[in-house]
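Below is a structure I'd like to ask you about.
For this view, one protein chain was removed and the others were kept in their places.
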Amino acid sequence: MDFKLLGLKAGIEIHQQLDTKEKLFCRCPTQLRNVDERSKEIQRYLRATVSEMGTIDRAAEEEMKQMRLFRYYAYDTTCLVENDDEPPTPMNEEALEIALTIAKLLSMSPINQVHIMRKMVIDGSNTSGFQRTALIAMNGIIGDTCRIESLCLEEEAAQRVTDETFSLDRLGIPLVEITTAPCMHTPEEVKEVAGYIGMILRSTGRVKRGLGTIRQDVNISIREGARIEIKGVQELDLIPEVVSREVQRQVNLLAIRDELISRGAKVPDEGLDVTDLFRETKSKVLRKSPCIIAATLKGFGGIIGREIQPGRRLGSEMSDYAKKCGVGGIFHTDELPAYGVTEEEVHALRERSAAGDGDCVVIVSGTREQAICAIRQVFKRATMAFEGVPEETRKMLPEGSSAYMRPLPGAARMYPETDVLPIGITTEMMEEITLPELLTERAARFTEELGIDEALARQIAYSDRLPLFERAVEAGIKPSLAARTLLSTMRELSRDGVDCSGIPDDTILDLLSRVAEGTVVKEGLPDILRTLAGGAALDAAVTSVGPTFSVTDLEEIVERVVQERGDFIRERGKAALGPVMGVVMKEVRGRIDGQIVADVLKRSIEKVL
Amino acid sequence: MDFKLLGLKAGIEIHQQLDTKEKLFCRCPTQLRNVDERSKEIQRYLRATVSEMGTIDRAAEEEMKQMRLFRYYAYDTTCLVENDDEPPTPMNEEALEIALTIAKLLSMSPINQVHIMRKMVIDGSNTSGFQRTALIAMNGIIGDTCRIESLCLEEEAAQRVTDETFSLDRLGIPLVEITTAPCMHTPEEVKEVAGYIGMILRSTGRVKRGLGTIRQDVNISIREGARIEIKGVQELDLIPEVVSREVQRQVNLLAIRDELISRGAKVPDEGLDVTDLFRETKSKVLRKSPCIIAATLKGFGGIIGREIQPGRRLGSEMSDYAKKCGVGGIFHTDELPAYGVTEEEVHALRERSAAGDGDCVVIVSGTREQAICAIRQVFKRATMAFEGVPEETRKMLPEGSSAYMRPLPGAARMYPETDVLPIGITTEMMEEITLPELLTERAARFTEELGIDEALARQIAYSDRLPLFERAVEAGIKPSLAARTLLSTMRELSRDGVDCSGIPDDTILDLLSRVAEGTVVKEGLPDILRTLAGGAALDAAVTSVGPTFSVTDLEEIVERVVQERGDFIRERGKAALGPVMGVVMKEVRGRIDGQIVADVLKRSIEKVL
Amino acid sequence: MITGDLVKCSLKGEIIEGVYITERDGMAVIKLGSGYNIGIPPSQVEYIEKSEQIPIAETTVIQNQALPELAIISTGGTIASSVDYRTGAVTSRSNADEIIRAIPRLATIGRFRTRQPFTILSENMKPSMWVDLARTIHDEIEEGAAGVIVTHGTDTMAYSASAVSFMLDTPVPVIFVGSQRSADRPSSDNAMNALCSAAVASADLGEVGVCMHGTVNDDYCAVHRATRVRKMHTSRRDAFQSIGASPIATISYPELEISTGADAIRRSSRELALFDRMEERCGLLSFYPGMDPAILEFYSSYRGLVIAGTGLGHISTMLMDGIRECISNGTTIIMTSQCLHGRVCDRVYDTGRDLLAAGVIEGEDMLPETALVKLMWVLGQTDDQEEISRMMKENLKGEIQRRSAYGL
Partner (left out) sequence: MITGDLVKCSLKGEIIEGVYITERDGMAVIKLGSGYNIGIPPSQVEYIEKSEQIPIAETTVIQNQALPELAIISTGGTIASSVDYRTGAVTSRSNADEIIRAIPRLATIGRFRTRQPFTILSENMKPSMWVDLARTIHDEIEEGAAGVIVTHGTDTMAYSASAVSFMLDTPVPVIFVGSQRSADRPSSDNAMNALCSAAVASADLGEVGVCMHGTVNDDYCAVHRATRVRKMHTSRRDAFQSIGASPIATISYPELEISTGADAIRRSSRELALFDRMEERCGLLSFYPGMDPAILEFYSSYRGLVIAGTGLGHISTMLMDGIRECISNGTTIIMTSQCLHGRVCDRVYDTGRDLLAAGVIEGEDMLPETALVKLMWVLGQTDDQEEISRMMKENLKGEIQRRSAYGL
């Protein structure tokens, strides 16, 4: 695809959790918990509130189609603020300072007086029904052509455990949201910008690392298309695929639009109860359903079943809309007979619905209330098809396609957080911020000062273990040993399914120091790390891998081996070193440095010769 | 026995619950509850407190030998006062007024200023560890020779459910305690005085009736004997037996005293651990016991096993004392071999204990602590045997003998209740009290005014149903019908195992009114009452026994019977009345008055003749 | 510039459009198109034009005439408030249509008429307003309301409910309701509390109660007897608690099933009557160690004073002279306990006996706040010292419990 020709415009929003001591609007630690550790539960309903304009935000309204009881897990590390049972504290100053640091790194202009807002979110992920967020800075620059529109400081939402159950440990962790202008024009460009911003964030050394701590949302539109926000793109490498699939989707939707218009397609006003048609069907879902409603979409024949993105059809979009009413999805004649629905039943359905050849009949099933709600949603989405691409918030599916979540939220869902006073940002505050060394600069410095090659230096600078690497170097450990252990060794172990992330930094530092002191040989590191990852203490791990092995111990073995193979050595001379070395290493591998073995063996062979 | 010769002096204490709306020191109803209705439990220890004199009351000390955790059942009709978690209210004025009425009936002098005292009781029956009691009046007269010493107003103790568990419903119900001087000299006299006081109490119409609401304690001593208080004599008729058995006990104990002295008997200082002797015994109790201690009581041979009262030996007394330490009782050689202890074991025991022929060896078993405590208690009681009769509080056993409870309490256990202010009793208060008609006077009045014979009148006047009888008479029901129903009919039903006590007064009154109105015949009363006792409603009970039966109904039956037996009647003439009456009655018994049947039948026969 | 004006402002050269909201701490607050508010120096803001006024779309409200008529009396508070999404300003919904539009399910419970005697923050409530409120409620009942709902700020709701309870003999439920979390938030307790209060206002009850969340969950509301309820938490939804008593009813949510306690007073048990005199010159004094006895001089001209003493109802003997002085000046003094739970008993210790001797009246197990309200009311009814004492010691509206139940 020629993205420039299609008029691709893409922007990204990056959400990055900050590594503060306390949460953004309470004093709880920013610590994630295992749900088994929960100490209490609370249960609440949420209801959209009507704005002064007499309207309910369309995103909120969408979530309200069912009255849902949300359940929240509370911990001894959460408090009444997460429970929405106590007013928030003033905004965490540490978080604000980190946000301002990032803003400064991005050359943004801070807002003189920061106002904390409530963004209405009633999907249950916020006990209050809103997320607190504040615009901190605007107008940053990235690269030559791209602009950062805004940097907001927000509270993280609660983690969803199951459908209606959330865990309160994550709620309230500070988050910066960095939004770029739609200034990218190719999928690759999007990935680059995202990577660069990520590097900036990690350069502060004060952001959370690890799974789920950074999330990218991508905004995409093409000419004649519409702005689509795709949420939850966690891996940088997937970004280009997501972008190009969305472009593809918009292109296809625009084609469908044109075709519908040219066909004179029509969306009906009402559905038709066809429950009786499926009394005896082999489709379990339909047979058990208290109510089945059908509707004929004139001129939609073949279009609803048309693929618009790998694995996604126009029908999938309609299905997503219908699901908001609590139904499982929709059936339509573009895909029937199937799922236990027979040819005869389809025929009866088409007949009853007075559907012509170019028409498509959609059916929905559930309680009467659900079915009516669902068919209306189908009509709504079908109507939108005449417009082309509806503005939507979508969620990324595993392979890079996306599904509908809710309409793009409007400004109506944003109103002031009256419980928190505004904060003035002064020029002095900004001036006092010392900027951290960027990771790119740091990588260059590693190459220069520590003599590590560029690729490894970059890896180290970007790695989660960077602080540990710097501590190790400071403690006098050879940079190459530290870098290799923290990167290659651990990555290799990880490929073997050994997760070293749980090993405390202090333990690793201690282990590396022992290698430096010679009490542990570096060849033993993989096995020791493997044991540590299994939960062992350092001393135990070191011992289990093999007793410490002195040069004297080695000399004994070498002497024995050399004596046993005296003839061979005398026969081969110095060339015997290689083969004999293999024999010795078989016994001592992982317990002593190979270089030492070579030295000792060499001397021993020389004595024999 | 010649009680006068033996110098019998007896007095009684009568404890009578008052029928007040609220309790004596709180505002809970004086309502007994089923333990299943309990709503809460509380658990407490009690400890004897040391008086200013540095002594613990001996009765309290006795109860303290074990640290016991008491459990109390609380109800929605009890409160924090019963829980000993709130100070008492001022004394219930209604209860005081009843007490003063009784005092006035007994010609007693009221105390000018009544002081509420705390009587220490740590057997668990009072949550506070004391019973609140106040001396209200002194010096009354009963009959010609007997004096009432005192009238106290007390709170009832909690009811014991099991050993250490008590029910708080009864705690705090007001109680009058009337104590006579020891002015009775024969067992019969004691019964008479008790009966008379009971009559006085019931004359007020404001005392509780029914099981456990009145309790007699009897004080008995003979010359050279000692004052013994026997608690819990509930039936008046048992009093003479209790008194004479106690006299017998004291006579026998005095004889034992003389014999011990003449034998030069001796109580040892210490016991001997003989646990090893019973390692293999067939006595389960002993074999399982962690510690067995024996002691030789020199010169006690044959005496410990001697009967001092039907079913009671000196050994029983020792056993009662020992049980205070938590052991099950004692064994002694006067009764061994027995209970699985063999001849050989007894021999070994006597040998080990160096017991001579005239000696008795006592053994106790339990934990070491219990056994030491128990053997000391045995020594204590054995030493008392040299003094004759120890002053004791005893409890009555079912047949009239008694068992040791605790020493007679001293004055040390009485100290002021500082939470309740003293109450002044003025002359005006006494004058304002209108005395109720005595039951004896009332019986006489019933005979005179209502024409009921003396025996029945007395029965009615003393009966629990007296208030109902008076209401019935007032409602115009024939006194003889009311009296017969409430006494004879119900007593006969009671013999058949039908308990009418649960039938509400109003129901009975309604039933009697129906008899008076003729809609129910008095012959139907037993069956109707039986049905009512089973829980039926009145209308249902009346219907179930038989439909209401009019004279017209009767006349039809009579006519039929007379026609059928026309020949017989004509043959016999008027003498046929009796046999034919029998035939009719078979059909209508219990449904219509026999007199009416006779009248109708007579007329019908006359017509035939 | 006024609220709503379209403006443009420059931020480091970049021009941004927005809506002018207000000025705060010297900054102009502008709402951007994204919905965010920012505060920037007024000098950087430039007026463009008036904003378009979008008329508020209001759905028509139809009330079901078959349902019981309930009166909603609003006095302010967050329960029926709504927020201006642009300015954050909170306004009060006070007419029936507005309330039903906010909480549509109300229309399935009753038909509503509304009154608004005043609108205040509840911390500004005064005894004279209690009188106005009681009269308004009385009028509504007289005019046939099957139940009355009083929306009230939670801060002093218990005081007001208690005052109405003394002033008014009611045959119908009079239910005070508030919310602890503002009505503008999706998690507000206002809808559930309002629905439960409407349900109970049409139920078989005949007394004054406070209806609020029973737990922190949206599972049921509790109706507390007005004279036994106290706000026991600054912010939790279940802040209102019956002290030393059980709630008189609970209402499950969302089912709205009512379960009434055994000692609840039923509908039509009492004849409607109003006794609306309150003596305002009454005070409440919480004793603490080191309290200056001179404070009593301040109250010596008062007609009544409730003391929240320590423990069973004690104060320092240093205050005894002042107490005697007050009483001899005609001040009625009631002793309650700052423990809140349990009963005052001044017969146990000397200090207490001295207080009784001085003429202090034991407040039994009355809450100090309830005792204050009751004293104002009693002193409004009679001048006779014996009658005052008798009435203060007697249980009039559930404020005194003769027995201290265990387990509450």
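Order of writing sets the labels: A, B and C. Residues in every chain begin at 1.
By our rule, contacts are C-beta pairs under 8 Å (C-beta built on N, C-alpha and C of every residue); 3 or more make two chains touch, one makes a residue touch a chain.
Every value quoted in this text rests on a predicted model; they were computed, and no experiment measured them.
S.K.: Of the chains that are displayed, which are in contact with the missing one across the whole complex?
M.R.: A, B, C
S.K.: Of the residues C:Y20, C:Y36, C:Y159 or C:Y253, I need the one that contacts the missing chain.
M.R.: Of the candidates C:Y20, C:Y36, C:Y159 or C:Y253, C:Y159 is in touch with the missing chain.
S.K.: Pick from B:L18, B:V114 or B:L511: which residue touches the chain that isn't shown?
M.R.: Reading the full complex, the residue touching the unseen chain is B:V114.
S.K.: Just name the one of C:K12, C:R277 or C:H341 that touches the chain not displayed here.
M.R.: The one listed residue touching the chain not shown is C:H341.
S.K.: Per the definition of touch given earlier, which of C:A145, C:M167, C:I315 or C:V378 contacts the omitted chain?
M.R.: C:I315
S.K.: Identify the residues of chain A touching the omitted chain, counting contacts across the whole complex.
M.R.: Where chain A meets the chain not shown: residues 26-28, 39-40, 42, 74, 76, 78-81, 83, 85-87, 90, 418-421.
S.K.: Since one chain isn't shown, list which residues of chain B touch it in the complete complex.
M.R.: 42-55, 60, 67, 69, 80, 83-87, 109, 111-115, 117-120, 122, 127-130, 133-135, 138-139, 150, 152, 410-416, 418, 422, 424
S.K.: So that we can see where the missing chain sits, which residues of chain C does it touch?
M.R.: 121-127, 130, 154-156, 159-160, 216, 231-236, 239, 280, 282-292, 294-295, 298, 308-318, 337-345, 349-351, 368-369, 372, 376, 406
Throughout what follows, only the chains that are shown with their structure count from here on.
S.K.: If we look at chain B and chain C, which chains touch each of them?
M.R.: A chain counts here if it touches both chain B and chain C, and no chain qualifies.
S.K.: How many angstrom lie between the centres of chain B and chain C, each centre taken as the mean Cα position?
M.R.: Inter-chain centre distance comes to 56 Å.
S.K.: Need the CA-centroid distance for the pair chain A / chain B, whole Å please.
M.R.: 81
S.K.: Measuring centre to centre with CA averages, how many angstrom lie between chain A and chain C?
M.R.: Measuring from centre to centre gives 47 Å for this pair.
S.K.: Two or more other chains touching the same residue: where does that happen in chain A?
M.R.: Chain A, residues with two or more chain partners: not present.
S.K.: What positions in chain C touch 2 or more of the other chains?
M.R.: none
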